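The complex is shown incomplete by one protein chain, all other protein chains being positioned as in the whole.
The letters A and B name the chains in turn, as written, and every chain counts its residues from 1.
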Amino acid sequence: MTEKHEHTAERHLRKKHLMLDPLPRGQMNAMVMESMHATSWKFWVVFAVLAAITAWGLFYSWGVLMLDGLGMAGVNRPSYWGIFLVNTVFWIGISHAGTFISAILRVFKAEFRRPFTRAAELMTTFGLIQAGFSILMHMGRVWLAYWLLPYPNQRQLWPNVHSPLTWDLLAITTYLLASTMYLFLPLIPDLAMARDRSTGWRKTFYKILALGFRGTEGEWTHLRTAMNIFAFAIIPVMFSVHTIVSWDFAMATRPGWSSTVFGPYFVIGALHSGMGAVVVVLAIVRATMKHMDYFIRTEHFEAIGKLMLIISMGWGYFFFNDYIVQWYGGDVWTKQLLHWHEAGPLGWMWFAMLIFNVLIPWLVLWNRTWRSNPWIMLTVGLLINVGMWLERYIIIPISLTINRMPFTWRMYEPGIEIPLGIGTLAFFILLYLIASRLIPLVPVWEVQEGQMAHSLKKVGRETVVTVAELE
Amino acid sequence: MTTSAQTSLLAVFSDIEPAADAIEQLRLLGIGDDCMNVISGIPVTEAMLGRPRQWTNVPRLALGGAVIGFGAGLFLAFVAPNLYPIVVGGRPYASFPPAVIILFELTMLVMLLATFLGVFLDSFFPNYRPMHYVPEISDGKIAILIECPPADESRMITTLRKLGAESVQFAEAQHL
Partner (left out) sequence: MKPIDLSLFGAKGAIVEAAEGKWGMAIDQDLCTGCQACVVACAMENNVPFVGEIDAGYGRSMHWIRIERFWEGEYPEIRMTPYRPMLCQQCGNAPCEPVCPAYATVHSQSERINLQVYNRCVGTRYCANNCPYQVRSFNWRDYTDERVNDAIATLKNQYNPDVTVRRRGVMEKCTFCIQRIHRAQDRAKAEGREVQDGEFAPACAQACPADAIVFGRIDDLRSRVSRLIRQKHGVHYLEELGTQPRVTYLVGGAS
């Protein structure tokens, strides 16, 4: 009787955890390869639609913007910054998820990360590309953007190191390069795997990218050492990026912006939207790609859901911290601004932000069953991203409306920002679609390594999971 | 590096245990550690196989990169503003707090670039020359590559077979 119980418990654990449900590596390789190859007509329809939206929303509209000037957008006095900056902050926020999962969870040996580190890292790189586009759209003379790079003009005038935008440029460049390299390093063994199993143009493609990797002791040692350095070093870089983004606002002499808590408030906000986006991507990948339900299971949604709940609480804490200090200060302009946020014509955004970022996650994510449902998690993730976008909209154009010169107060009405914003979103998904056909989306070697480390152990009468530290 | 006087044997194992045993036995047969190389589809550490520690230059290169990045940061934060001094907002030409940010970002940037480059230098990437390899390795197998003068070839092959090698073959360098 008890033996039977144990078997049920064991079977249950094995079904639930990918790490306890090992398949031969060859089979997992074949599954990942097939998930890249199995492309139905639906994929091409979505691909074509997204390509069309990208062509119109991003490239055509940007051409119009460059030819006609920023008058095409909704920016004015006093909202000199608008949706372009909102989108920049939003995409940088999305990009934080990849690093959070692949670096912080790697450093802390959170085993559930293994199957989706790459899916999250891809979001970092592709999100930063959209952030870069958005900030370039924002510039009045984008064709001179290279003037901001750290090089001197003929008279030895270098960029201004006092400017938060110079710090921003350095930080985002560092982050984009570092996260791309950190995406590529663990990918090399998987590219070698794909090279060994491909023919035709794919063979050439993987052969070039795999760089001749075989998996010798030396290669693995160099790779592991480098990945370890990256995992630790990229965490402070990630924190610095969104802190510096927040300083673009916090350093300014403006009511509502000059807040000392903006740094951590922005970082946690970035993680909030980033984790929300990860869960959306995972739900879609799992539902649409072949064999992905083996690699991405409800346990993963459950684990991410817990993190999302904690991050949502952290966001609520920092939001309130920022709010009450501003409110208590009683500065006349700040008072006007807070009133404008809540009771102004766009006050609904302020309430929607709180509902999507705090209320809904807190109501849903405490429940393990709901947390384990990919579709519920997808909905919550989407709503959090809407909420976080609204948060940035409130911080930028809505807050810019209120300044110390009431004569200039005027509403901001978006113009060409809307197609351009849709274009960046479409381009992000398009890049992801292309990557899902070309890059093994699951780091198979990391999954196998994890499966080797996991086993079941009996403690008294109970069967529990144990993990061996292989490194 | 392989001369005609040397034999290349590639023995494929499906598990760590027999592979580790085989390495031990080969050592008893007089094959030095520098004649053997392990090729695997997952990172199998040297300790698991009882192999000597692998040397890697990656941390040193990373440190070198960090030093170069810090130096570049010092230049950008303290020297560059004095090459064409301009007053903005009543500030000194170069000041410490913004310099902290510049120093941090440039140190990290060059350090990580050097780490990445270090993997390429240490592993001789990219390398598209013919190499000893079997595709089963990326299916999770562990292969031992022995490159030695052909002294005890037949004895080695039988020992390896006996120890559970799935296949033992004379390896020929091939395009991957």
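The rule we apply is simple: contacts are C-beta pairs under 8 Å (C-beta built on N, C-alpha and C of every residue); 3 or more make two chains touch, one makes a residue touch a chain.
Fair warning: this is a prediction, and the values are worked out from it, not measured in the lab.
Asks: Looking beyond the chains shown, say which of A:37, A:368 or A:410 touches the absent one.
Replies: A:410
Asks: Touching the absent chain in the whole complex: find that residue among A:147, A:232, A:327 or A:375.
Replies: Answer from the full complex: A:147 touches the omitted chain.
Asks: Touch as defined at the start, partner being the missing chain; which of A:39, A:163, A:180 or A:463 qualifies?
Replies: A:163
Asks: Provide the residue numbers of subunit A that touch the chain removed from this figure.
Replies: 68-71, 75-78, 80-81, 138-142, 144-145, 147-148, 157, 159-160, 162-166, 169, 248, 251-254, 400, 403-408, 410, 413
Asks: In the whole complex, what residues of subunit B lie against the chain that is missing from view?
Replies: Counting over the whole complex, subunit B touches the hidden chain at residues 86-92.
As a convention for this text, only the chains that are shown with their structure count from here on.
Asks: Which integer distance in Å separates the CA centroid of subunit A from that of subunit B?
Replies: 30
Asks: So in the complex, which bits of subunit A are touching subunit B?
Replies: 24-26, 29, 150, 152, 155-158, 160-162, 167, 170-171, 173-174, 177-178, 181, 184-185, 189, 192-193, 195-197, 207-208, 210-226, 229-230, 233-234, 236-237, 240, 244, 445, 448-449, 452, 470-471
Asks: How about subunit B: which of its residues touch subunit A in the complex?
Replies: On the subunit B side, the touching residues are 37-46, 48, 51, 54, 56, 58-59, 62, 76-77, 80-81, 83-84, 86, 88-89, 91, 94-95, 98-99, 101-102, 104-106, 108-109, 111-113, 115-116, 118-120, 122-129, 131, 133, 135, 137-140, 145, 176.
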